[in-house]
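Only a single protein chain was left out; the remaining protein chains are all shown in position.
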Amino acid sequence: MSINTFGHLFRVTTWGESHGPALGATVDGCPPGVPIDEAMLQQWLDKRRPGTSKHTTQRREPDAVRILSGVFDGVTTGTPIQLMIENTDQRSKDYGEIAQTFRPGHADITYHMKYGLRDYRGGGRSSARETAARVAAGGVARAALNALVPGIEIKGFMTAMGEMEIDRAAFDWDAIDDNPFWIPQGADVVAQWGDYLDTIRKAHNSVGGTIEVVARGVPAGLGAPVYGKLDTDLAAAMMSINAVKGVEIGEGMAASRLMGSENADEIFMGNDGQPVFSSNHAGGILGGISTGQDVVVRFAVKPTSSILTPRRSIRIDGTPTEVITKGRHDPCVGIRAVPVGEAMMACVILDHLLLDRGQTGGARGRIG
Amino acid sequence: MSINTFGHLFRVTTWGESHGPALGATVDGCPPGVPIDEAMLQQWLDKRRPGTSKHTTQRREPDAVRILSGVFDGVTTGTPIQLMIENTDQRSKDYGEIAQTFRPGHADITYHMKYGLRDYRGGGRSSARETAARVAAGGVARAALNALVPGIEIKGFMTAMGEMEIDRAAFDWDAIDDNPFWIPQGADVVAQWGDYLDTIRKAHNSVGGTIEVVARGVPAGLGAPVYGKLDTDLAAAMMSINAVKGVEIGEGMAASRLMGSENADEIFMGNDGQPVFSSNHAGGILGGISTGQDVVVRFAVKPTSSILTPRRSIRIDGTPTEVITKGRHDPCVGIRAVPVGEAMMACVILDHLLLDRGQTGGARGRIG
Amino acid sequence: MSINTFGHLFRVTTWGESHGPALGATVDGCPPGVPIDEAMLQQWLDKRRPGTSKHTTQRREPDAVRILSGVFDGVTTGTPIQLMIENTDQRSKDYGEIAQTFRPGHADITYHMKYGLRDYRGGGRSSARETAARVAAGGVARAALNALVPGIEIKGFMTAMGEMEIDRAAFDWDAIDDNPFWIPQGADVVAQWGDYLDTIRKAHNSVGGTIEVVARGVPAGLGAPVYGKLDTDLAAAMMSINAVKGVEIGEGMAASRLMGSENADEIFMGNDGQPVFSSNHAGGILGGISTGQDVVVRFAVKPTSSILTPRRSIRIDGTPTEVITKGRHDPCVGIRAVPVGEAMMACVILDHLLLDRGQTGGARGRIG
Partner (left out) sequence: MSINTFGHLFRVTTWGESHGPALGATVDGCPPGVPIDEAMLQQWLDKRRPGTSKHTTQRREPDAVRILSGVFDGVTTGTPIQLMIENTDQRSKDYGEIAQTFRPGHADITYHMKYGLRDYRGGGRSSARETAARVAAGGVARAALNALVPGIEIKGFMTAMGEMEIDRAAFDWDAIDDNPFWIPQGADVVAQWGDYLDTIRKAHNSVGGTIEVVARGVPAGLGAPVYGKLDTDLAAAMMSINAVKGVEIGEGMAASRLMGSENADEIFMGNDGQPVFSSNHAGGILGGISTGQDVVVRFAVKPTSSILTPRRSIRIDGTPTEVITKGRHDPCVGIRAVPVGEAMMACVILDHLLLDRGQTGGARGRIG
């Protein structure tokens, strides 16, 4: 990763500000011959798009993605793919006070201290709008993965939102796409989450959340120890998403409470010549390399700091002020972080598939 | 990060296996003119060295580091610094069964599946011995930071070990260096932790732990959004350490339970023209850039899988087996992860200091 | 450099194909606060633009560059700068035979062998049109250099075209911008070059050329030995330009004919405390680091292979064919390579200025 690029061989550089003319992603290193078109990418952007339920910001932008290069006759050519999303909701307005004030919990003050200036329109580069470009790039990664690894599936869901937590005993994989929180739960639980978030929103407040992303069907052997480990790159990918404050693989932070006799997944020989495991505390990764089990990543998103409740802060001139952030903000940004987490997972898995293919030729050591 | 290298400008490549002739770190990009000698590095290696208390493995290796290049007349020259630690405890022995068996919870099986072969002597490249090289490189980073940022301080400590957790109300910064667990607590608590770990060790078991690393005196403005963020690189750095399963910045995973009104740190103007904050939920990082507050990272280490309790597994030929790992293993590898976490923090902070100096010239936007 | 990106800290990724909707450059790592606008970039694109004299292709495209991100209120923000040039002359036409045929001396056959497919419209990614994006990025680099290094000047000119060679004894720096060949010579020589090229063009042929780029006012100390040397990166930058087959620094290939007593530039102390040199065989670079003298790079461009003279080749199906390349091609592509070489020089110098600032702080060892 270097400043605004991540990835080793499948390299994604996002660019653009919240209220500039456009934003997008430059995707380099995609294998040639992958079928791809704008509709394939648009489906993922639509999932992240604001305004699709009452639980997300009511700002309305089509977030229509255009492919400007790297695709010819419906397939990738192996050259850089430029993805552009025009900003259509960039209303001219008076930013006077926002331009002078540092909102608590935002990047306003750190951008100012680092760069000496900042694009204050809608958060500029630090806006979560940047993640739209990630989702577009993730769509390219998904297309390439589908072409290279038949049967691979990547899905994200929320596991917690404030006091709400999912019940793993009632986990319903198929329910995830049927509710606005992307939770693997039935309608009654969805209703509870909805009521809970309504209450918070009406109280002019916001709340954090936890997202889990699972990749099924990932081949064993991906990951390049010791600094290009699969878990290392997943941790970086998730932590780079706006508002993320923690990342876990498999057992995660709870591993600190386990005994050795509890934690290590026992190994057996499967019928198809592949090893099987008694459990998946490891989250599908041992020594930084995929085991062939589900790759499981979780990350926590802090509550958005843009709330109607007044908070104390300072202006650029050092004078004290109180900040109330008006506007159409998400009461829980964690919801829309679900497709972003999926996109990052897709990018990292593809990147490591290519990296492994480069270094080892993609051959696997035989067992049995 | 690329396979065995991490860092943007201050780049560390570690090399070597547990039972090969030597291991070490190639450190590129260190600024010139930094005073450094082997004794300065050795102090940090001694902190990580096994056998210093009954709570760590009784293997005895001096872990003496040699500087082979990049230092002349007592200062760095700006050219690559090669740090070498010879392995002295590499007894010739029969690895027959270990060579054929995959230990549950270890990287044995994934290295085999990826590379088709593995150096099974003492875990080879996947051994925690690799972290000795990180600690040596971290010593170089500390020396450079001391030269460039007077007053900077980096310290790690355990916050949990199995059921044990530190009491933040009784936090004692000065006690950290006085006990074998590096906990910021008094002697009575240390004794409790000791008894707890003794019991686990005698039960042929092991336990996980949580480590927190704090960097004080870090200048505001470090971090390169959006993929070279300071927290992104810290997450990668910590997750790349052996056995780490989770990484948190500031509030960490708990941020998902907070309300917006609780989470955002309020901002005030300090007497010295620098902003001050009402709290540090952010862990010293907003938008991926340091705020000038303490940078706070936490990570969880799983219990070592090398235990005397038998666990089911398979051999390379696919036949089932039971594994009991004899030898001199740490009952809690989290203890010795403390100096490793400090080393990674030092490397990341220095790297971002240089990166920021390169991109912005190190100038800071004025407030007030 | 990684596939479609070059640079260490100032990183340029070009994207786009000759006949796609657009092409451009993603510029990451530009320092904040640099005054820049589209007109500043356009001046350099206009210099490269086809159809400005009878000696270049008569295709007419405005090559208008748009800045989509990274600039706010007239200055750079330190975030990625997206530069887009729409392709307006992409007429729909029948590519039937071109699609099936490999033109000799072109990348048609190698793209096909590598990727299994190629965008054959106008050469796709391998078209020299890609260099328009480089020139735009070079404009950003020039703006940043002007802000950081007052008085720096970068200028390119042709030194040879087929049998024509400039006369160094009559070198006229000020004449360069006044003639279509960018040669440092008077009107009579320009007329000779014009007649020579006319004859070649009318003979349905093309010719190679040599370009020299000089950077004046480059500070001493730029360059990062031993693989990030200034000359190493300049060689890579120039060799990456379409049709370039050789690169020289200072004395270049002729250095092989010199004696040691002739080659080494003697050193004296200047009046301003800076060293001065008796000559500049070194081309301003010793040990990969700039000396403070003019940085001098030369590169040779082969004759375009797109000529009306028939050449033997094969089709994708392996059958033999004869190729005559109709269309509006440059009889000497070396002419339009002049602004491209200048752009690459600007990018490399800026990149090393930032890199040096990062590693050494930009301080200089004192002499005297």
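The first chain written gets the first letter, and so on, giving A, B and C; residue counts start at 1 in each chain.
In the analysis below, a residue touches a chain if its C-beta (ideal position, glycine included) is under 8 Å from a C-beta of that chain, and two chains touch if they have at least 3 such contacts.
If you're wondering where the values come from, they're calculated on a predicted model, not measured in any experiment.
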{"item": "Residue, one of A:79, A:159 or A:325, that touches the chain absent here", "value": "A:79"}
{"item": "Hidden partner interface residues of chain C, rising order", "value": "1-6, 8, 14, 102, 104-107, 109-117, 125-126, 130, 160-163, 200, 205-210, 220-229, 231-236, 238-240, 242, 245-269, 273, 275, 278, 281-283, 285-292, 298, 300-307, 309, 311-314, 316-320, 334, 355-356, 359-360, 363-368"}
{"item": "Absent-chain interface as seen on chain A, which is shown", "value": "9, 29, 31-32, 78-79, 225, 354-355, 357-362"}
{"item": "Interface with the undisplayed chain - residues on chain B", "value": "2-5, 11, 13-17, 20-24, 26, 28-29, 32-33, 66, 68-70, 72-73, 75, 77-82, 84, 114-119, 121, 124-125"}
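The rule is simple: only the chains that are shown with their structure count from here on.
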{"item": "Distance-to-centre winner among chains (Cα means, whole assembly as reference)", "value": "A"}
{"item": "Between chain A and chain B, centroid-to-centroid distance (C-alpha), Å", "value": "26"}
{"item": "Centre-of-Cα separation between chain C and chain B, whole angstrom", "value": "45"}
{"item": "Distance between chain centroids, defined by C-alpha means - chain A, chain C (Å)", "value": "39"}
{"item": "Multi-chain contact sites of chain B, meaning residues that touch two or more partners", "value": "225, 355, 359-360"}
